[in-house]
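Written below as C-alpha cells is the structure these notes are about.
Not every chain of the complex is shown here; the ones you see sit where they belong.
All chains are identified by letter, namely A and B, in their written order; residue positions are counted from 1 within each chain.
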Amino acid sequence: MCPAATPADDIADDSARAPANHGYTADKAKLHTRLRRIEGQVRGLQRMIDEDTYCIDVLTQISAVNSALQSVALAMLDDHLHHCVAGAIANGGEDAAAKIDEASAAIKRLVRS
Amino acid sequence: MCPAATPADDIADDSARAPANHGYTADKAKLHTRLRRIEGQVRGLQRMIDEDTYCIDVLTQISAVNSALQSVALAMLDDHLHHCVAGAIANGGEDAAAKIDEASAAIKRLVRS
C-alpha cells in the first residue's frame, strides 16, 4: 500500500492503526540519514560564506549538495515506481494511469530543476 | 580584491586586518538568509519522511530545494564574474586566463550537477 496523495487522504484512519507501507518505508532510516547529511552540507555552505571562502570553492560545494539531493530524489522515485506505481497497476484499478501521469510530471520537474 | 583560492592562502595575514572584498561581500547577508531558508527546507524534507508524506510530494519539494540552490549558485557566479574575474582581467595579470578557466570549470559542474 502506498500513502494516499495529500488531497485524497481518506485512508487516514487506517494508517493511524497500521503504519503505512510506502515506497520508501524500508529505506526510511537511510533516507533520513542522507537528508541529515545534506542539511549539514547546507549549514557548511553558510559557514563558508561567513568565513569568506573563495567563491569557486563555495560553488563546488553547492554542486555537490545538488548532486546529493538528486540522488535522494532518484532513489525515492525508484522506490515509488517499484511500490506505489507497480501496486496501482497490479491492482488494475483505473488509478494506475493517473499514478503514471503523476510520476511523469515529477520526473519532468526533476529533469528541469 | 577577491579572496585567494584555498591552496594559495598566503594573504591570510592581510585579510585578518582588512576584511576581504569578495565577489559576494555585498550580498553576504542575503546569501546567508537564502541558505538558511534552504537548510529549513531540507529539515522539512526529513519531517516529510518521518510523517510518511506521499513520495510525489517529497519529490516536488526536493525539486524546489534544487532550484533554490541553483539560484544561489547562479547569483554567486554572477558576482564572481563581475568582481573576481573582471578584477583579474582589469589588472592585466597573467592570472586572468586562469580565473576564466576556473570559472568555466565551475559552470560545467553546475550544468552537469
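In this text, a contact is a pair of C-beta atoms (placed from the backbone, for glycine too) under 8 Å apart; a residue touches a chain by one contact, two chains touch by 3 or more.
None of these values were measured; they are calculated from a predicted model.
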Please state the number of copies in the whole complex; 2 are the ones shown in place. 4
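By definition in this document, only the chains that are shown with their structure count from here on.
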For chain A placed onto chain B, the superposition rotation in degrees, Cα atoms, nearest 5: 180
Whole-Å gap separating chain A and chain B, where each centre is the average of the chain's CA atoms: 24
Residues of chain A touching chain B in the complex: 2-6, 15, 19-20, 22-25, 28, 31-32, 35-36, 38-39, 42-43, 45-46, 49-50, 52-60, 62-67, 69-70, 72-73, 76-77, 79-80, 84, 102-103, 106, 109-110, 112-113
